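Note that this complex is displayed minus one protein chain, with the remaining chains in position.
As written, the chain order gives the labels A, B and C, with residue 1 at the start of each chain.
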């Protein structure tokens, strides 16, 4: 099996989808000649030309709005928003327009666009380039939300996102781009919207997504050494949310933790915790434990940055306390 | 005691604070000559002049950014954002700038501004003028968040917001402006950040805020008629969040419901539910029940609009089911 | 609407434009009536009375396949582009028979079959979509243009400059039409900007840009055809049309912030009256015109009956159209709660 990087899997997904569907084009800052700030679109302009890799001025609101219009006019734009931190300037176009158009217009038309972006910590990039803002998206009706953790999923989720009839926000993690995996992309993927159980255990279910899957998997290995066996669920998409998988696993085990890099208060972890409690209350032996980003901005200082979000160590220690 | 409208209490708070603090000024669309889209600033320009009631062009990002700069330069701006639905275009200035400046700059300076806006349903104003977007704000570290439900609180919370050292988002409810109360504004208010127990009961605790306080209070009256006694907590501010009051009441009663007009998924109700479960798990006889806005945009159709968010009837029925 | 030759000389063209303008005027009158009868859903109704020549003039330059977006004051444009007034009125009434099945209302009306990509309740919100639609038109070589209609207030929204810049950079068949009715709510254009020669702000970004007085629809027709043709040929355009907002911002607003003299002066530039006078001068009889007006009156009266008789949307349509057909609908709160409680 070939070793493939997350970044390259994303690129491959774009290539394969663009070959299949001539209506797909990529639009954003530095996506063409430069090849993307994180190199995902590198080289694509050579195959697909500047018409399908559209370099834009630095005009985020209008870039997203342009994609909305192009999608309504029948094409399938892929916006690259360089950092999810810039979503603030695009939220009118994303949340008031893209997300609501099908509904407001009584179902006349949809907005099949994908907004690819990346978030998270790990590059000491400071408070405005390190955020995990998926909760804004998850809270907005009309938007789909995918957050791949693995190379395989980076490929397949993006492929699937590019067939969705509705707007998809697709958030990559900046710390995963260089990660490689031995991966066979030809294995058929789970259906869009399905979570994957990455590991089975009898003592604790941990529900997570994106980069935290790796922290949690490492934590699970360490925990296994001390006799604690953890089920790890990688959600893959937050909308659709595959609650059936969560329910099934939590009911088996009776103890659950959710791990998210986003800020804790009113974040994704809150939603997951609330829902697990609602749906599995009678099975829960302990309250669902939320492990999430601190309620603070991210510092440029490497140490402060690292400790602002869940670490493997933190997950291990919390699990041990919970099961003590 | 004089009868006062919510709208007029807000105006009075502005007047009283502006008289005391010459650094306060109001800036926004139609705040001066027009008197505010919902009439809150009506007449203020006569007393305070156009220098302190600054009518702006329709340039939301720059209006909020101007307030950030003015606050850093030592004044205390009150932005009126006509609808909270427009927050999408200002979220870079609000969440990347105002919220993070004190932190990013190592505590050198703060941004003591108040962003007054209004949200919610009730005027058949459609998908882009009826939202309840407080969850975006609550999820953003560095922002305070106040949402008054009563005339008294409209006055006092705004007065208090205007003394805060940090940015406050102050969300009024469009359906409350005309509501009147017999109110003695001279009674000393609870401290900023304190919730208020509006009603005590032994059967169920309902935690809510903003207009839903009224739905819930009416529901509590109806429930009382069938022998169900409800404690109603009005949070008043979502940041700070007065969890001590919630904990104390929930521990007494053992059953809790949260009611929010915002969309359910990943919303404020999720945070409240998760926290109550975490902190009161051993006291809870039932899972915390979330009553919140549907995961859909708001329609202009009056019937659809009304049923897109919690109604008194819905609260009553849910409470009865819960206690059945 | 078919494309005119833009000549001032043709009386039949003028009669066509007059008819369209009169239809807009009468429709808007009826909207006000619907509102007063308590049968309009939206609390926010923005009438385009006084702006008819902008709607009709620009639409005269449009062709099948062209697309457009409008602002919150877009009834006239949509009607001039060929909308069904019944479905418009019932949408404004929030009824199931409306263009958007009662979900959108006055500020979110749309019709894909006519290329109407949507009205917008966000000032400036619909502007960048035309860049996207124009991009697609160019790519697919359809010959279509895409036109954004907005008010003078939107001239102060940053997204406009981003969009004009992109349209110019990429030589797109996009047109930006500013209906300058002098007011944005209670703010006169010169209270919103020092730069009241609006077309200069587009010129500087590389667009073909003009300002035209909306008093005479034929002037608007000419200018619009020039600008739209230019866009079709690959140079995006901008057209500011000077007119006057005859009434309040919304249906209820009595405009206390402006003087009666100003209003009288503004309303004196009535494009509907002006074209009627022109027609009379050119020999069309008063009787003929009265008959036409009456016919339009009857047509528009019927929209109110249609609306009042129309059904409310069924409650279960609430969860429909959040996502595409075939996708599961969002689960209602009640279902979720019932499932939770059923477990007990």
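Just so it is clear, contacts are C-beta pairs under 8 Å (C-beta built on N, C-alpha and C of every residue); 3 or more make two chains touch, one makes a residue touch a chain.
Bear in mind the structure is a predicted one, so any value in this text is a computation, not a measurement.
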Of the listed residues B:53, B:70, B:84 or B:115, which contacts the missing chain in the full complex? B:70
Out of A:163, A:224 or A:307, which residue would touch the omitted chain in the full complex? A:307
Of the residues listed, B:59, B:124, B:210 or B:237, which one is in contact with the missing chain? B:59
Which chain B residues touch the hidden chain? 51, 54, 56-57, 59, 61-75, 77, 92-93, 96-97, 101-110, 141-142, 144, 165-166, 240, 278-279, 281-282
List every residue of chain C that touches the chain not included in the displayed model. 156-162, 165, 168-169, 191-195, 200-201, 203-206
Listed in rising order, the chain A residues that touch the chain left out are 29-30, 33-34, 37, 55, 57-59, 61-62, 85-86, 89, 123-129, 264, 286-287, 289-297, 299-304, 307-308, 310, 314, 318, 321-322
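By our rule, only the chains that are shown with their structure count from here on.
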Find the geometric centre of each of chain B and chain C from their Cα atoms only, then give the gap between the two centres in Å, rounded to an integer. 35
Approximate Å spacing (C-alpha centroids) for the pair chain A, chain C: 39
Chain A and chain B: spacing of chain centres that average the CA atoms, whole Å: 30
Touching at least two other chains at once: which residues of chain C meet that condition? 102-104, 108, 120, 122, 125, 158-159, 322, 330, 336, 340, 344
On chain A, where are the residues touching two or more other chains? 61, 92-93, 96, 103-104, 141-142, 278, 281
